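Quick one: the structure is below, and I'll ask about it shortly.
Apart from one protein chain that is not included, each protein chain of the complex appears where it belongs.
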Amino acid sequence: MSTPTTAELKPAPPPVETIRIKVDGRELDVPKTMPDWQGKPQPTTMLQACAMAGLEVPHYCYHPKLPIAGNCRMCLIEFGTPMMGPDRKPVLNEDGSPKIARSVLPYEPDAARGAIACATPISPGMELYPSSAATKQMREAVLESLLINHPLDCPICDQAGECKLQEYSVEHGQATSRFVETKVHKPKQVDLGPRIMLDDERCVLCTRCIRFTRDVAGDDALGIVNRGSYNSIAAYPGRQFDNNYSLNTVDLCPVGALTSKDFRFQMRVWFLKETKSLCATCGTGCNITAGAREEKLLRFEPRQNDAVNGPWMCDHGRLNYKWVQREDRLSTVISTRTGSGTWTGVLAEVAEVLRNAPKGSVAMVLSARQTNEELYLLNKLAVLCGAITDSIAREGQGDALLVSPDKNPNSNGVRLTGVAYTEMGIQIPKIAAGIRNGQIKTLVVFGEDVTRHGLEGDVLSRLDHLIVSDVLPNETTQRAHFLLPGCAHIEKRGTFVNVKGRLQKFMKAVEPKGDARPEWEFLGELLQLLGRPENFKSLEGLFNQMAKDTPAFAGLEWSRIGDLGVNVKL
Amino acid sequence: MAFIVPAELEAELNELVTHYPQKRSASLMFLHAIQEHFGFISKEAAEWIASKLDLQPIHVWELVTFYPMFRQHPPGRHQLKICRTLSCALGGAYALHEHFCRKFGLDPKAHGIQTTKDGSFSVEFVECLAGCGTAPVMMCNDEFHENVSLSKADELISKCQ
Amino acid sequence: MPQEYRLILKHADEPGYTPDIECYLRHGGYESLRKALALAPRELPDGKRMSAQEQIRDEVLKSGLRGRGGAGFSCGLKWSFVDRRSGKPIYLICNADESEPGTFKDRQIIHKDPHQLIEGMVISCFANDVKLAYIYIRGEMPEGAKLLNKAIKEARARNFLGPNILGSGYSLEIHVHRGAGAYICGEETGLIESLEGKRAYPRIKPPYFPAVLGLYQCPTIVNNVETLAAVKHIVAMGSGEYAKLGTPNNTGTRILSLSGHVKRPGYFEVEVGKVTMGELIFHENFGGGMRDGRKLKAIIPGGSSSKVFKAGETFKLKRKGPDGQMAAVDVGILDLPYDFDSLQQAGSMSGSGAIIVMDDSTDIVEALANVSEFYAHESCGQCTPCREGALWMSKALHRMTHGHGRKADADYLLHIAQNIQGRTICAFGEACAWPVLSFVKKFKDEFESRGAADEARHGSIQGATGHPTAASPGLPVI
Partner (left out) sequence: MNNARNNLTTVKRTELTFLEKLYVPTLWSGLKVTFRHFWNTLFRGKVVTMEYPEQKWTVPEGYRGAPYLVKDTEDRTKCVSCQLCEFVCPPKAIRITPPGPAVDPTTGNVEKRPKEFEINMLRCIFCGFCQEVCPEEAIFLQKDYSLTGVSRSEMIYDKEKLLALGGVHRGPIMKWKQKADEARKQDAFKPE
């Protein structure tokens, strides 16, 4: 029990069967099988073997989490196999090493024949030549083919900067093309659905989008129409490509054919500051990369974490960032009692109120959208004031892939930090009754509009003190006597525990607006004002302190969580 | 315009489905049958087939746009398909095509399907019809014609009219 | 004197021979099937038993029958690859998608003697434990499909097909499936995809070898019409007799399709390798010589995808000399025996047995432009080199034939074609690249002089023309 990172420390796996091959002349033992896109063991492919040798084989249609198509031909590599004599025994060189037959065209023994590395399994003694002249030539030729009908409109293409066609052209392409004919023109600006725009001219027909939506999202909405060079990706005319995972096709698209309407033309990607964060829309806790420029959030993209979301995320979560920087965002700290507008003043007042509150006269409603660290500090505060605490459950529709029916990002954090033990919201009627009968005089609310969860306006109006921290205005914040503007998770650091018990940390992508501050900061100050000086100076310190005090997190340290999180015992 | 499949045709189609272990396989035969009956594959037809075979309409549409024999628009009452591939080209298929086009006032340079204004004929070049030994060959609707000389072509037109 | 040897088409062109079952039965039809079904298991000297099915498969292997569809691969070997242990049903598909330009042999069998094909299929299915088989016939042969459907009905009525065939306990269903105008359906995995109701996109091999993961991911055999018809005769006459026809390693008879500028185009069934190219074109029993007293210029020996021969070419062929040793002998094009191996040694292939003859009036650039337009139209567009390259070559040739050629276009075309062959999912890459490679290499002067003349007229151009005739005629606009 001393190491809660148990999920990572499985017993040593049985020794894997390996195959000895040569990659670019270097001997290498690779496992006989590797997991395929669904995780089932399949014979190791040339591409995987090259990756193990530290060589990236360029590809468009191949994606580790999609079935193999083998149509882009970009991953063609030259290879050789041990020569077999007529007696089915290997032919040997003079020095006793097996003689290798390079793959050649059967009808043209001087020309090398490539195999697609993404689909061709390796065999013992095989030699791969991913850096040979012939391989290089094959790549050049495929790139030339892909580019002849490409519109080359990088200046207006949103993919520019993260486009595989650009990258490979620089890395593997040739400087000039011989093409002098007119290009094939295809539909541009095709409205595929509410969130996706398609440019068929840019498409390299890798079919990643088709395979994703068919085999992963389970909505077989896309296909190829027409034939030959006129092939175009399309949805059925009149049918919207609108499933909740459609935007993943934008990430998958190696070129700028599929673009997100939301992000389209908003900013060139090279200006984005990318921050590792989490999606807080539901309990799944998909890992994301938040892109922002000059404190303006511009997009969320999934960040691969096979323990949680793989490389995907849902559209709803991806687009759920705009509220953070809304105009009416709470940005001033307010005390209606003194009209004070400074943190020092208001926190002093709040401390005064809580210090003088008799035991049992304080209640706290704390959102499961707060971070573990904040909940930990709030729980401390609750103990100090002898307060009754609870949180609000938020149930909704889930699906089979990623969306969880629990719409709180940190329900488990609420439980593990002791804010609510079993069922969330069970104490709310008790708090309401307490306020009604005058027993509870002070209510602390963090991140919830309690008027919509059983503590209506007339109940709140009976309170002596209503201390509220939130991000956006609502009826509760309007009634607050003390308003402490907080941060959205994307504006601060912290940790959440997802529905499956994975503790994950997130970083700060943008600065909060105005007076707004991370809650853990002012909570630390508040505790200090209440005579409970805390030891932490930073979030790291706070986390480590919390981990020591909380049984579920025992043994954890901020620096050891890593980008992909760790499993904790629920 | 409602898309209504007559009962006999539907029965025929239902029988076709039983030929295959998987329903989807029948889609090509469905398209043939529907096109034979209606002359072309409309959007409604594609959707009807899709629902009949438990497919997405895009699956059917992929086929309609892939296989050149399927039409998305009504062709002429008599469809003249002239083979343009090498043996027939050597045997005079281009002259034959031009002959038809001039006769009907169509563009002799266009290879794709062209329909006369009155909708009676449509002329198009198609690829190899597997009748190379008797070039030039052509099809008039489902009929196969070999050694089509220009005079034979005229006969064919008058027979159609 | 070279002449035809009619085995498969023995009766087809006889006066009064009709495609119905009565006529077929009168000519000894379905006797081979009876023979096959009645085969008793044989005891081998080593004590093993050889079932009837194994015996037929062994016969086909021993007969040396090579696939008549194009690749010329041993039929018996192909059958031996079938995964019989998977527990999944085995399917057999008759590839009647005869679409290689120049070929019209299968049409003769289907139209004139459909029962012969059915009988060959039933025997082949029996030999391979197939319960369900399909005939994939090209869409452009509606008449053939009707005839086959009728023949199947007749055969079923006589219990040559259906449940418990002739009381043997063996059951088989055959259905006719129509294509819809896609050349690529002749490729076996493309055909399988098409039969599954999808776009005819050939599958990647590995892992989708039809013998293991074919139709509906089950083991599948895909054989040409003529191959299956030949199976009937192998069973009828025994592998030994059959192998005596033709030449070693090129056994049996073949139906050759002769077209182009010859006096007597048509189909001829011959013993493989017993007739030379020159005899086929010039002998009065066959082509009867060039039309209008013209001279021979070029021969496409095995369907439009095979590499062209130029008149007057000679090849080094390995032949057994009088001393019994293999030696390289110079063989002129007209003395080239028409068989699988000789043509391969001459750098081309016999493909589907379609010979297209061109005389000296032929504009070789126009001819290649015609062939290239065919391949640009027929490319399925699944994989990059062929999708982009086939249309690219067609566009370049269209430009050349429309007065905007360049001297450099010869090398330009070779460059494109070389980047297609051997890099695609299926053999279509070769099919579209080979004509270009061989035409341009062998008639380079014609390409260059034409380009040079255009350049002299227009000055050097940079992509002056469009491609006004769409390479996809009738391509739908959505």
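Every chain is named by a letter (A, B and C) in the order it is written, and numbering of its residues begins at 1.
As a working rule, a residue touches a chain if its C-beta (ideal position, glycine included) is under 8 Å from a C-beta of that chain, and two chains touch if they have at least 3 such contacts.
Computed from a predicted structure; not experimentally measured.
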| item | value |
| --- | --- |
| Hidden-chain contact residue, picked from the options A:32, A:183 or A:462 | A:183 |
| Per the touch definition above, residue among A:31, A:67, A:151 or A:345 touching the missing chain | A:151 |
| Touching residues on chain A - with respect to the absent chain | 151, 153-156, 160, 182-189, 197, 226, 230, 261, 264-268, 270-271 |
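Assume only the chains that are shown with their structure count from here on.
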| item | value |
| --- | --- |
| Inter-chain centre distance, chain A versus chain C - centres from mean C-alpha coordinates, in Å | 53 |
| Sequence positions of chain B contacting 2 or more other chains | 59, 62, 65-66, 68 |
| Shared-contact residues (touching 2 or more other chains) in chain C | 182, 199, 377-378, 380, 472, 475-476, 478 |
| Chain B residues within the chain C interface of the complex | 19-22, 24-29, 31-32, 53, 55, 59, 62-70, 72, 84-87, 89-91, 109-113, 124-135, 139, 142, 144 |
| Contact set on chain C toward chain B in their complex | 98-104, 106-107, 132, 138-143, 173, 175, 177-183, 194-200, 216, 257-261, 265-267, 300, 304, 354, 356, 358, 362, 367, 370-371, 373-374, 377-378, 380, 468-470, 472-476, 478 |
| Touching residues (chain side chain C, partner chain A) in the complex | 182, 199, 204, 206-207, 344, 347, 376-385, 387-392, 395-396, 399, 412, 415, 418-419, 421-425, 430, 461-463, 465-467, 471-472, 475-476, 478 |
